[in-house]
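Heads up, one of the protein chains got dropped from this complex, but the rest are sitting where they should.
== chain A ==
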Amino acid sequence: MSSMQESAMKVEEKLYQNRYLVDAGRPHIKVLPHDKPSKALLSLTHTCPAGCYEQNERGQVEITADGCMECGTCRIVTAKTGEIEWNYPRGGFGVLYKFG
């Protein structure tokens, strides 16, 4: 679709609408230490609907889980490779949908 590039936009602008209660210092998702990400882990840099995953200059995949909507996509994509540790946030923390 030609409009795909044109309409590429910052996901941060979308997340800005949402309410979160961030559990500071206790991220509920962790990427395990690795040298080279698997194809599955690397795909999270575009598959995560909150854009939480980024590749650093050494090619490793990192996560900033603050904008996470807890959908579980990353958990399912990397279930076989075991490269991330995924838990729900502690009770009451995380995304708070106003409409859902």
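The definition used in the following text is that a residue touches a chain if its C-beta (ideal position, glycine included) is under 8 Å from a C-beta of that chain, and two chains touch if they have at least 3 such contacts; residues count from 1.
Throughout what follows, contacts and distances are computed from a predicted model.
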The complex has one chain missing from view, so what does its UniProt entry call it, picking from "Protein FixC", "Oxidoreductase", "ABC transporter permease" or "Phosphopantetheine-binding protein"?
"Protein FixC"
Touching the hidden chain, out of A:Ala50, A:Ala65 or A:Ile84, is A:Ala50
Touching residues (missing chain, whole complex) on chain A:
1-4, 6-9, 11, 14-15, 17-18, 21, 40, 43, 46-47, 49-51, 69-73, 75-77, 79, 87-92, 94-100
